[in-house]
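This view holds just a subset of the chains, kept in their places.
The chains carry the letters A, B, C and D, assigned in the order they are written, with residues numbered from 1 in each.
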Amino acid sequence: MQQNSSSSEPIVSLHNVQKSFGALRVLDGVSFAVARGEVLALIGRSGSGKSTALRCIDRFEKVDGGEIVVCGHRVDRPDVNLRALRQDVGIVFQSYNLFPHLTIEQNITLAPCAVKGMATSQAKDLARKVLVQVGLEEKLHAYPEQLSGGQQQRAAIARSLAMQPKVMLFDEVTSALDPELTGEVLKVIEQLAADGMTMVMVTHEMGFAKGIADRIVFMHRGKVHETGPASILTSPTTPELTQFVGTGNLKS
Amino acid sequence: ASADLLDDIMKAKKIRISTDLAIPPSGMMDSTMKPTGSDVEVAQMLAKDWGLELEFIQTTGATRIPNVLTGKADIIISTLSVTAERAKVIDFTKRYATLQSDVGCLKSSTVKDWPDLKDKSIGVSRGTTQDTTLSNMKDKDLKIARYDDDATMVTAAVSGQVDCVGSSATIINQIGVKNPSRVFESRIPLATFDLAIGLKKGEQPLMDKLNAWITENVKNGKLNAIYKKFHGVDLPADMRS
Amino acid sequence: MGGHLNINHLMFLGQGALWTIGLSLIALIGGGIVGFVIALARISPLKSVRLAGAIYVQLIQGTPLLVILFLGYFGLAAIGLKVSPLVAAGASLTLYVAAYLGEIWRGCIESVPKPQWEAAEGLALSRTQRMVKVILPQAVRIATPPTVGFMVQIIKNTSLASVVGFVELMRSGQIVNNSLFEPFAIYAIIAATYFAMCYPLSLFSQRLERRMGRGRSNLAPA
Amino acid sequence: MSLQLDFPAVLERWPSFLAGAVLTLELAFFATVLGALLGTLAAVGRGTHNSLIAGACKVYVETIRNTPLLVQIFLVYFGLASLGLKYSAFTVAVAALTINVGAYTAEIMRAGFEAIPRGQIEAAEGLALSRFQIYWHIILLPAVEKVYPALTSQFVLLMLASSVCSQISAEELTAVANYIQSDTYRAFETYIIVAVLYVILSLVMRAGFWGLGLLLFPRRRRLGTPL
């Protein structure tokens, strides 16, 4: 099912991807690739299509045209094996979407047990481990609504980590986190990167992008407007990116 | 509440009679949807003899009695069989007809007497005197299936849900008409019940007048004529003499 | 007895159907209005009002309609109140429907997410305004399927009004059947007639559901 | 007040009332369990992409919801007999009630399914759960919790509606009442007693559902908030 991918071959690749919502063209020929172990940051102003691009990679949206290959799965094709794809890809959403009727532990153990057939006791150990990673071990038996926003987002990340995917997609996962916890999560993600995890993250935090990303993709009006190493944030070439990171300086 | 129901009726020039129009052949609708049946004709004759306007109070089996108890109807003519239990609640006139009940079985069956009914299901209309009579034969170990009305019971017999029925001879014969492959006939006589007019307790003048009317019309054969017209047989001899 | 189904029988059934429609309208309008009050009472901030609403709902919901109708008609007469069958049936059906609709609607109102109540509160909307402008429009969507489900049941349940002397569809069918002994044909006609009355209502609700679906929220986090 | 009520004359038949009440409860129990199953399956069926299954479920739901229970019971009871199949009145009653309440349950469950936020389902899809697993772990319980009051009402309604089973010779509470009232002509006493018994039965059922809710929704037990 999965093709052999040498370390130079991209694990995720988008080629000329098109996507419209009704008359609104949200992705207008987007192409980029992510190599194994690479951390890619997707930046751009609100409405530029970042979330949509990310959702297309995990096939939450069907593309109108172009080609998407993820871990050997032809995501653009109608016959793609969705469950196989999603075992290889972990996704964490902008809104956390924890399951409200399950405790945090149950949220985390659900997929490993149900999808991978993991034994309950083993899954519970795993749950504890990933919760430690995100600094939430004491909330094992709490329900999502008992957690503050930041705690919920960390639990959602832990839930995704527990599936030990090959690629992780993050959509503004640190939005609701304070600097201290952002740092902790950052360490988790750095560790993941060191272990060879491939990651695509939508973020609007330039410092975060600079610190962690191997490469930056700047989206503007549904197109990849500029791409390159983290250094392009400090020396942008297009006026749009200049303006984007310029106003962003207000933040730091 | 009122001192004398008979006075009220005569003053109003109208008698309200509670009759169930869904229990053929006593009360039913003809093909032009006009009330007909033996009870209906008895009621019509009564109103005519007394020079009164007649109003049928539409009722179901369950509401025949509450209708007279709460004054919504004056009397009931609706195949009321006289029992001691019921006489505690309402007054009965003398009988104006009788109802011969039998246990009917398939023509092809071998049932001759009570012991043959073992392991056979017997359909009845719930709460009828046939039902009560059969239900009280605890020693005979009968399997009774009760239906809400005659039509359902007949349908059960026609479709084969029950092997026998406990009902009037008229209805037993009706089954074969509906399904010629399942012709029923009377096999074991059950009982003969007296049918009477029902009225609220304590209305003696009305009771006397009704009794006098019944006596007269039994004697002159008018009630027998009505009975024969719908049930196909004469009233029993002991009643006519 | 006997004979064949003819135009008179069908007209008799048609008359019954008209009564069924009339009784249903009374039950739905009366029950809808009272039911709305019951739903509001059940979520009232006053404990005594909530309790009264709960007792009402429990009592009515625990009693078969047949018994309510019976006691409503004859019971009132027995204590000396003369009511016409129409008033008795209308009042009994209203009380009955109100208990069910009130309870269904309460559940729907309470299922609107809590943050929505808070956001409306934060904008200084009064309790009535919050209800009318924010909560009810959202509750209506989830309320539509069970409400229509119950409305259709009511149309069929009006058949029990025969106990107070109404010859509506089901009863007229029974009367025709008892003189013809043709249960399959007659019950098939009755079933078809009920279907013809009820199905448009079901279709209508489905269209309503689709039209209201456009404002659906799927983004509220937490 | 011209009516003399004589409750003892009717109450002395309490063993019959009790037997009727027990049978009513049994009918309601089996029909509830089987109807909940059938209804949930039909609701899932209506949501599938297979248009044949979805269409069949729709026809089932619409036909049943829009015709009277009494007619359905007659058709099952006499229809089966005409085909030469004889089952006990109880079996037929349970089957007819199940078919009936299943259609209503399907509609209620569908409303519950639709009330689950899309984000929940996407999160589950992202975790590679299968469609069945998503229904089972993510949708079912919160959906049931959302429509639990409506479901409870529907099943209590079923218990009350089971009274029409008297028509096919099932000796439940209404059948017993009809028998007693036509045997004694004490309709008021009988109906008042029966009303009280039905209220008690419905309270028993509601208590049962409440208890079941505690088992099913541990989150609510701990936090007290609806989803």
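We take it that contacts are C-beta pairs under 8 Å (C-beta built on N, C-alpha and C of every residue); 3 or more make two chains touch, one makes a residue touch a chain.
Being a predicted model, the structure only gives us computed values, none of them experimental.
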Formula of the whole complex, where the shown chains each stand for all their copies: A x2, B x1, C x1, D x1
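Just so we're on the same page, only the chains that are shown with their structure count from here on.
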Result of counting contacting C-beta pairs for B-C and C-D, higher pair: C-D
Centre-to-centre distance between chain D and chain A (centres being mean Cα positions), rounded to whole Å: 46
Residue numbers of chain A (touch at least two other chains): 95, 97, 145
Residue list for chain C, restricted to those that touch at least two other chains: 70, 74, 78, 80, 183, 219-221
Residue numbers on chain D that touch chain C, as the complex places them: 1-3, 62-63, 65-71, 74-75, 78, 104, 107-108, 110-111, 114-115, 117-119, 146-150, 153-154, 156-157, 160, 163, 174, 187-188, 191-192, 194-195, 198-203, 206, 225-227
Contact set on chain D toward chain B in their complex: 2-3, 6, 9, 74, 77-78, 81-82, 84, 86, 89, 166-169, 171, 175, 178-188
Sites on chain B touched by chain C in the complex: 1, 21-25, 28-33, 57-60, 62-63, 66, 69-72, 149-152, 154-155, 158, 174, 177-178
